[in-house]
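Every protein chain but one is kept in place in this view of the complex.
Moving on, here comes chain A:
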Amino acid sequence: MSYVIEVKNLSVTIKSTKIVDDVSLSVKKGEVFGILGPNGAGKTTTIECIEGIRTNYTGDISVLGFNLLKNRTDLLKKIGIQLQEASYPDRLKVKEICKLYSSFYENPKDFHSLLESIGLHHRVNTHYSKLSGGEKQKLSIILALIPDPEILFLDELTAGLDPRSRREVWDIILKLKKEGITIMTTTHFLEEAEYLCDRICIMNQGKIVYTETMSNIQSLSSKQVVLSSKDEIPQEAFMAIPSVEKVSVEEDVYTIFCQPDIFLKEFNKISSLGKYVITNINVKQATLESIYFEKTGEKNE
């Protein structure tokens, strides 16, 4: 397994506050890796350290085998970066910005074909200030692709876009994913992560609190029955039912990891459970959303 990004014990402290707290992660070649988390979780700070833009960190970061503190410029030749909140001079045309960014690289990709494939070629003579939010984001993707990067970094790519532009941008990223480019992205849109990512981690208060592949998360889904009872039901009672793998109890809510169809069929047959009053029973879609709210401690309303 070859990792193109390896981060070990990354911490960033600003004014005695730990913005990023002992983060370790690795990304495989060709993988789309998403960092999820609420605002202020440290996502942007983490990705900026990995991109080589931020140097006030402790820990080890290796990207494409480069040590960032020594070979920052060499790395920047091989990666494409879209920054949260970055922009370009208002009075420059799309074409001129592309030309400028092409001049920074030895073998830039032809920006005309990028404009074509991303669908911005009709705006080539438009001033940056006249572009819509979606078009600006498309331009930032084009500029990130000009170096023909081995890794593409996307930070809050679709924040502030309307649903249609968001979907368009996602489709562009999906297309790039099919071409086999490695992508690291941050987002607080769970739908975006579900749509694009192969693997995600969830950050909260500077720490990684969860890492899992999307395919595992999806197969975890529909494998839970959630049941409420004021009575105290021993866990063994549930474990006796076929297909039950695990039971977790929180106050009077029992989450049972099982195959719901088998569980529900067998549940009524077990007489020992008959004495308990069940107030509510649900088959739960343990989606990324429920995991997210559980891990970040935010209330799902």
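Everything below uses one rule, namely that a contact is a pair of C-beta atoms (placed from the backbone, for glycine too) under 8 Å apart; a residue touches a chain by one contact, two chains touch by 3 or more; residues count from 1.
Criterion: contacts and distances are computed from a predicted model.
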| item | value |
| --- | --- |
| Per UniProt record, name of the chain withheld from view ["Xanthine dehydrogenase family protein molybdopterin-binding subunit", "Sulfatase-modifying factor enzyme-like domain-containing protein", "Transport permease protein" or "Aspartyl/glutamyl-tRNA(Asn/Gln) amidotransferase subunit B"] | "Transport permease protein" |
| Which residue of A:Val4, A:Val63 or A:Ile81 touches the chain not shown here | A:Ile81 |
| Residue among A:Glu51, A:Glu168 or A:Glu192 touching the omitted chain | A:Glu51 |
| Touch criterion as defined above, residue of A:Ser2, A:Thr17, A:Asn39 or A:Thr73 at the omitted chain | A:Thr73 |
| Contact footprint on chain A, counting only the chain that is left out | 51, 53, 73-74, 76-77, 81, 83, 85-89, 91-92, 96, 99-105, 147 |
